[in-house]
Each structure stands twice: as structure tokens, then as C-alpha cells.
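Notes to accompany the following structure.
Of the protein chains in this complex, all but one are displayed in their positions.
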Amino acid sequence: MSDTKSISLKSILARHEVVLLLVIAVEIVLFSTLGRRFLDSTNVSNIFRHSVEIGLLALAMTPVILTGGIDLSVGSMMGLCAVSFGMLVNEAGLSPMVAGLIAIAIGIAGGGLNALLIARMKLPPLIVTLGTFSLFRGLAEALTRGSKSYSGFSKSFLELGNGEVAGVPTQVWIFLVVAAGVYLLVHHTTFGRSFRAIGYSPEGSRYAGIPVPRNISLTYILAGAISGLAAVILVARLGEARANAGIGYELLAITAVVLGGTSIFGGSGTVCGTLLGYIAVAILGNGLSRITAYQLFDQPIASIARELSGMLTGLLLIVALAVTPLARILATRRSRRQH
Amino acid sequence: MRALKGVSFELMPGEVHALLGENGAGKSTLIKVITGAHAPDEGVLTIGEEQLRSLTPAHARALGIACIYQQPALFPDLTVAENIGLRLKKPAPFSVVKRAAQREKAIELLKRVGAEISPDAEVHELSMPEQQLVEIACALGSGARIVIMDEPTASLTQKEQHLLFGVVRDLRANGVGVVYISHRLEEIFALADRVTVLRDGESVGTHAVKDLTESAMIKLMVGREVATLYPPAESEPGEVVLSLRGITCAEGGVHGVDLEVRAGEILGMAGLVGAGRTELARVLFGITPADSGEIHLKGEKVSIATPRDAISQGIAYVPEDRRRHGVILEMPIAHNITMAVHPVLFPGTWLRKKRESEMAKDFIRDLGIKAYGPEAPGGNLSGGNQQKVSVSRWLATKPKLLILDEPTQGVDVGAKSEIHRIIRELAKEGLAVLMISSDLPEVLGMSDRIAVMRGGTVTAVLPGGADAHDVMSAALGQNGKEVA
Partner (left out) sequence: MMRKYSREFTVAGALALLFISLGIFAPNFYEAQPLLSRFTSQMPALVAAIGITLVIITRQIDISIGAQFSMCAVVAGIVAAAGMPLGVAVLAAIGTGIVMGAFNGLLVAWLGLPSIVVTLATMVTWNEALRLWQQGRLMPLPDGIQWFGISQAAGQGIVIGASVTLLLAFAWAMKNLATGRYVYATGTDAEAARLAGINPKLTTFGVFVLMGALAGIAAVLNMVQSPQVQPNAGDGLELKVIAAAVVGGVAITGGRGNLWGVLLGLLLLANVNPALTHFHQPPYWERAIQGLVILLAVVADGLRRGKK
């Protein structure tokens, strides 16, 4: 039993990233043939420019889920940080740089709250982050009195969200830096190693001398910080800071992470997988919106791109999850019949 | 059956038949066969008129076999009455539970058992002994003909024990056959009609209790040829490495422990399950820190509040529960081995995979770990090899004191002797070794001195030449040795 376990585990891991690459390849082929100007450099730029925030949240979510936890509050955190940023620039007259750093600090504080409740008080992450999901969004709404939005930011700040450096959108560079950072953290530091250990066995990790509460706290604080960064980038892109920034993003982030092969129970998963999952989802949304020549449900696909990509993403998620257990069930049935 | 060899056991109606034997003698395995949790490789089970090759748990229940374990299998958030109701007979899905009748039945059964428990209390509010009484009530209620009790008095007060004895006698008077497992010889003398002693998976004899003395019982339990050769001590022990004075930890059930372990010596820790040995180890390792008392390492007083503290002070603990605490099964051997030395091996938190792989390969070679490579997941290995990985992890911390908790439990014979050799080597190199073991021959063969624990404290420290009888007596609290 043990030998087959190791072989299948390894092959599944390998399979997941390979399958995702295949999916991405299929998407690229499909959309470039069926769609208009899919492979255009502007379009490719846009794919990533418009989805960087989700990619960042997916990166932020990966260490959290690796430890066996979850953070539903990252989207709401974005709202709070966005609004705070807006206030600091517009009303307190701070420079976008300083305001941005403070916004990230607010994200860290929010992550700290999650960390306190989850890692120190050992409360269930799902419900704690459900509470902070409401609290952070609520604070954002309260700060803006439910309706106010901030705009009129300096041109140079807006470049962050709308400009490019060396042909690549500015925020994508930032994203790449964060991706590299998270990758190194998860795969090349003792912290990352401990995240996995904690995800597989919190008790076992404790007995090995790993400071479990401290390391779990780190994941939530990092998630908060990255949410703050994503908020600033979003504001720069839209030119507007509103309380509803980031609504629904946490779910997209979780989708990307799980699609990428990370187990929601913790322990196994890779940053590469998350990135591939994110790319697969980002391409899907954009690609469908470029198909004008074909119709589905009596409408050009491009006009129902958002809905279609949403549905396909949901289905893709289910298929991705169901493959392993289904295979196992079929295998047991087969072996049982042989006896 | 690997754990049992040709055991014959007989239970008459209206008899209390005690089952005696040290840890690992085969008692639990025999019970599992009777309750249908395990199917025997050979042999026949005769229950009443029926002869069977094997049982399923459902069939056993239907035949009137009930077992009361130390860990009650009740649903904590349901009330006592609801639990009893669920256990007596599985109600059909959409049937309306007759709450009043259920409550009545619960009250009746609780009274028979002498338990002063409200039927409306939620089980999680009850103490462990109270939960046990509920279990017994369930057994009574389901009309069991054969009731097995596994160490039922382990956590009962005197008063509760008396109640329990009453229940047992009540069962006997009603023609129920009771299999009574206990280490407390006085109970066996008080309650049992016959006793069967198991040793190393074999039955050493069945006798009427009145025909035996205490001493005779102990002799049956331990008397054997020490067939295995243990590597002998080759050097004199050195300075005192660990000194404990008055160590008490309420949460761990440990109190007033005084102990000394010297460099180069193997101090065996004997005692029955629940005597407090693992709990003491957990205190030393910072899992459940001490409330009071002093720990001195190489003469310096130290305070240990977390495992990290313990490790940095030079204490290493190879845990008893290998699969849950010793090795993370899903992770590769190399990762397991380096898990406790991150600050040292990977300064600045940067993983150095080459260094890690080298270290792992060294340990694989030195300890003879059989795996296809350092990247093999821990779960792939046999029990013995997993234990070697666990030991490697702690050797990597270069400890001053190594605590081993049941180092060869569930390990095959070959790996067992390898591990013994390794332990003796380590002692020779100057390590102070504290070896907790329930394997009497191992304790006798490996230890330079033997500390015996009972009831949460150290009750005796015996010299290396002590014999099994002395150790077992001290563990059982017989022969005038002080009991806490």
C-alpha cells in the first residue's frame, strides 16, 4: 500500500500542474483562433493588468491555505485599505507613497487581528475571517459614509495602474516581485517548510519544536499586507477609491489557489500551481470576451464572456477537485470486482 | 494472529474472569477478536451454542457481547438519555423518539449502575468516570451476556470503585459472563473467579484466583527466558546531566517527581500505562510545562515553557505516538530529519537543500534506514524505519538529554535490535538517555538503572541488575514499596 501511495501522490502532484498547463495551452489555442486579437500585445497586457489584484490575493492566500487555514477577509481588507488610502491622500494631503505605505500597514493590522484570533486564541479560521470579512467592509463603508469615493489622484500615481515599464504594465512588475517573494518564502525558507508541516499536522509540528502560533500569524499578517498593496494598485488603475473595492475577490483568489492544486486541508500545494491557476482563470475571462464571431444562447460569446467564464471556472473547480476521489473510487471498485 | 499465538480462553456464565498481563502481552488483541474488531487467523470462537471463525462488530453486538473501554465512545453533545437511546437499539430514521420512555429507561439503568447522574445532562459535562458508568449502563441495557471491561477502575475514586464492584457482582449474579482486565491485583482477588495470564501473546495458564498468591501471579506475568541479548554498558556513567526536584504538573497528572540522569547512562522508566511516564516527558519537553519544581541541566537551573525552550537547552524527545507526533508522514524523510534544527542548519531561514540532503543521507546510512532516498515520504516506511527517522531528527539537535518514549513499540525484531544498538552507542558517546518503555525485557536488558513510576510519581529507583519481579511489583505498587 505504501508504495502505491507514494507513486500516486507524486504523479498526482505532477499531474495537476501539467494538466493546468495543458488547460492554459488549450485556452490560448482556442482563443487565438476563435477570438479577435487575443494574442495582441495590448490584450495580453490587459489580461494581466486587469487581474493583478486577484493574482496578488491568490498569492497571499497560498501560505494561509497551506497551513490549513483560510482567509475570507482579504477582499474586504482591500476595501478598507483602498478607502483609507483615498482619505489619506484627499483629506490628509499625504503623498500617495506615504498613504500607500500606511494603507499596507492597515492591512497588516487587519491581518494581525485575524492572526490574534486564529493563531493565538485558536478560533476557527472560517468563522473568524467571516466576521472580519464583515467588519473590514463595514469599516470601509462607515469611513466613506456609505457613498463617498475618492478620486482626483495625481497623474504619476495613476501611472502605477495604467502605465507600463519596458512594455509591461507597471503593476505586473510589482506582481512579479511579490510572486517571487512568496515563492521564495514558501519553497525556500524554513517558514514555508513549517507552513506545510503545520498544514499536515499541527500537533506533529509542535512536537518538532516549530513555533506554530507565530508562523500561522505570519501567514495572516502577510495576507493583510498584500491585500493592502492590491488595494493601492486597484485604486491606481481605476483612479477611484471606493468602499466596494475588492468585493468577491476572495472567492476568486481561493478558486485560483485550489485550481492550482493546493489542498484546502493544508500541507500540499505550490506557488507555481497558484500562479497557473490564476493565469488559467484570467485568460479564460479575457479570452471569451474576444470571441465575437461565434454565438452561444443566441448571443455573441463576447457579450456573455463574464458569465460564461464564471460558470466554466466553477465547473473547472469541481472537476479539478473530483478527479482524484473519483479515480480512487473507480480503482477500489475495480480491485474489489477482481476479488 | 501476529499478536496472539494459540490462546485459548473460556468464559462461563455468571463468572468474572480476569485477564492479566503486562503491556503488549496480547490482552487488547484478544478483546478485539472477541468483539469482532479483528478476525483471527486461526481458531474458533464459540459463543453460547454458535461456533464461528470470526465476527463482525455488528454480529458481536447482536450476540450480546459488549465492551467497555477506558475511552467511552459517547456523543458529547447529546444527553445521557439520548446516548443510551442511540446505543440500545438504533431507532428507525423517521421514528419519533419516545423521549419520556427513553428517559425512564435511562433512569432505570443509571440506578442499576448506581450512578447519580441526571439523564438530561449532556455527556461532555460528565467526568470520565461518570461517562464510564453511562457506558456500563448501555451495556446493561442492551442485554449483554458477555461484558468485557478494560481497566474500568483506572480513573475511578474509591467510592466509584465500590459501586463498580457492586455492578460487576450484580452482573455475575444475573448469569452474565464478565471479562475483567486490570492491573490491580487486589481487584482481581476481590472480584474474579478465575484469571488467565497472557505473556508475549501466549496464555501462560488459567487458574482459580483462590489458588494463587500475589507473588505467583506476578511470576506468571513476567517469568521468562531473556532470550534477546542486549548490548551491554561499556563505560561508567559520568556527571549528572538532568536533575529533577519536586516536579509537579497538574495538567499532566505528575507530582513530586525527583530524578537524576547521568551522562553515558541509560535510565529506564518503567511503569504501567497511565503511571505518568509520558506525562513527565511532556513536562520536560515543554508540551505541558511544570507548575512547580526545579529542572537542572548540567548543574544549571532551566525553565522550559515550550518545546523550543527544551530543544535549545539540549533536551530531545522522541515521542511515543510515532505517526502523530514523531514523523510527519506526508513529508519526505529529509524534511522530517531537519525539522527540529532549522535555526541551526538553515541560518537566516534560507533552506539549504544540499546540506539537508547530505544530513539526511548521513543518518540514513548511520542508522540503517531502509528507504529509496531522502526524498521518500515518511509514510512509505515501515514502523521501524519511521522510528529511526524520528530518532535521527532528535539526534540532529545534538542533545544533552535524549528522552525515548517506547522506542521499539510496533517495530519488527530486526529493527528493534538495531535501535538498541544505536541507543547503547549514543550512551557510550556520553549522551544521557531516559528510556520510557513498557517492554519489560527491554527495560531490564538496556537500562543501567531503572526508575519506576506509579500514580504520577517516581516510586522506586532500582539498580541495573534488578529482576522483572522487582520492577513489576514496584509498578503495581505491591510488596511494600511506597505508593503515592
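Which chain is which? They are A and B, in the order written, and residues in each are numbered from 1.
Keep this in mind: a residue touches a chain if its C-beta (ideal position, glycine included) is under 8 Å from a C-beta of that chain, and two chains touch if they have at least 3 such contacts.
Predicted model only: the values in this text are computed from it and were never measured.
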Among B:108, B:122 or B:258, the residue in touch with the chain that has been omitted: B:122
Given B:47, B:63 or B:78, the one touching the chain that is not displayed: B:78
Residue among B:13, B:43 or B:57 that touches the chain left out of view: B:57
Residue of A:22, A:126 or A:165 touching the missing chain in the full complex: A:126
Residue among A:77, A:99 or A:117 touching the omitted chain: A:117
Residues belonging to chain B that touch the chain removed from view: 57-58, 73, 75-78, 82, 85-87, 90-97, 99, 122, 124
For chain A, the residues touching the chain missing from this view: 70, 117, 121-124, 126-128, 130-139, 141-142, 144-146, 251, 254-255, 258, 264-265, 297, 304, 306-311, 313-315, 317-318, 321-322, 325-326, 329
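Here is the rule we use: only the chains that are shown with their structure count from here on.
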Euclidean distance of C-alpha centroids - chain A vs chain B, Å: 46
Chain B to chain A touching residues, read off their complex: 285, 287, 306-308, 310-311, 317, 319, 324-331, 335, 339-340, 342-343, 346, 349-351, 376-377, 379-381, 393
Parts of chain A lying in touch with chain B, wherever the complex brings them together: 2-3, 5-6, 9, 187-194, 196-197, 200-201, 203-211, 267-268
